[in-house]
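This structure is in structure tokens; I'll ask about it shortly.
Only one protein chain is missing; all other protein chains are in place.
And now, chain A:
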Amino acid sequence: MRTRIAVAGLAVLFSLAACGANDDPLSKDAGGGSSTSSSTVTIGSANFAESELLAEIYAQALEAKKVQVKRQFNIGARELYLKALQDGSIDLLPEYNGALLSALAKGGAPQGVTTPDQVLAELKKVLPSGTEVLEQSAAEDKDTLTVTSDTATKYNLKTIDDLKPVANQLTIGAGPEWQERYQGLKGLKELYGLQFKTFKPLDAGGPLTVNALVKNQIQVGNIFSTDSSIATNKFVVLDDPKNLYLAENIIPLIRSTSNNPTVSGALNAVSAKLTTENLTTYLAKVQVDKQDTAAVAKAFLSENGLS
């Protein structure tokens, strides 16, 4: 019995070591698909509600212009869907200019680049070959430091700067990546001199973080600026006077082979109408009122004269 288990243990170790020899497990063809016929535009999205809503809006805007569309939503995180875009499994995606720049630029986004125009200019330098971005919209969804209104009143907080004298009494919650990101704890320390009491690794602006804030298990949380939970729970978003967080304007990322005047015309018209306010409103219809994404996208397009 004993030897059998030991042998099994060794086998496990060897097979793990064997997979250690390979490179990045995601580098293998993620989608496995070759590109579809050039007349069809395959639209992808990340695995969260806002990205899916935007992708659906793009899809219906293109369909209104008689472009053939295939939906390939809910793919996953940026690491995955960028590979799918590069191998041609998908042709078009809604993206965020700042986050995309941080992911593509070596060593993250260059410091000092924060406004939408600066970010777009830098982004165009690092886009993978064969892909391009169309016009960016005014709508932004960025990282924020958010507190409850009770916490804000108690410590008189309006900006991230105001946290400085009290940060050592507060617990901050965010996605685990914040521990190592410049746009996380590192930047908060370097730029604002903040040293929090503890860091709780939770989810990226998701329900865990919201819940922990409401229950006061964390006092400061990373919530995305278009999240309807900010209004629902009367959270206070702290201003970022030193621009730690990049601009995060929504922008269509497309394979050059799928780009033509009809497609870019339809998508640029969408970008022209998108604002942070209307995106927040329509996203709340999906997240709070639990309406169907396709119906919400349709309502957005018809109310903005795009259908």
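The definition used in the following text is that a residue touches a chain if its C-beta (ideal position, glycine included) is under 8 Å from a C-beta of that chain, and two chains touch if they have at least 3 such contacts; residues count from 1.
One rule holds for everything that comes next: contacts and distances are computed from a predicted model.
Trainee: Can you pick, from "Nitrite reductase large subunit", "LigA protein", "Protocatechuate 3,4-dioxygenase subunit beta" or "Glycine/betaine ABC transporter permease", the UniProt protein name of the chain not displayed?
Mentor: Of the names offered in "Nitrite reductase large subunit", "LigA protein", "Protocatechuate 3,4-dioxygenase subunit beta" or "Glycine/betaine ABC transporter permease", the one UniProt assigns to the missing chain is "Glycine/betaine ABC transporter permease".
Trainee: Among A:G44, A:G173, A:G205 or A:P252, which one touches the chain that has been omitted from the display?
Mentor: A:G173
Trainee: Considering the whole complex, which of A:Q86, A:Q217, A:N268 or A:S307 touches the chain not shown?
Mentor: A:Q217
Trainee: Specify the residue from the set A:L53, A:I75, A:I90 or A:L208 that touches the hidden chain.
Mentor: Answer from the full complex: A:L208 touches the omitted chain.
Trainee: Spell out the interface residues on chain A facing the chain that's missing from view.
Mentor: Counting only chain A, the missing chain is touched by 1-2, 5-6, 8-9, 12-13, 16-17, 19-20, 22-25, 79, 173, 175-177, 179-181, 200-202, 207-208, 211-212, 215, 217.
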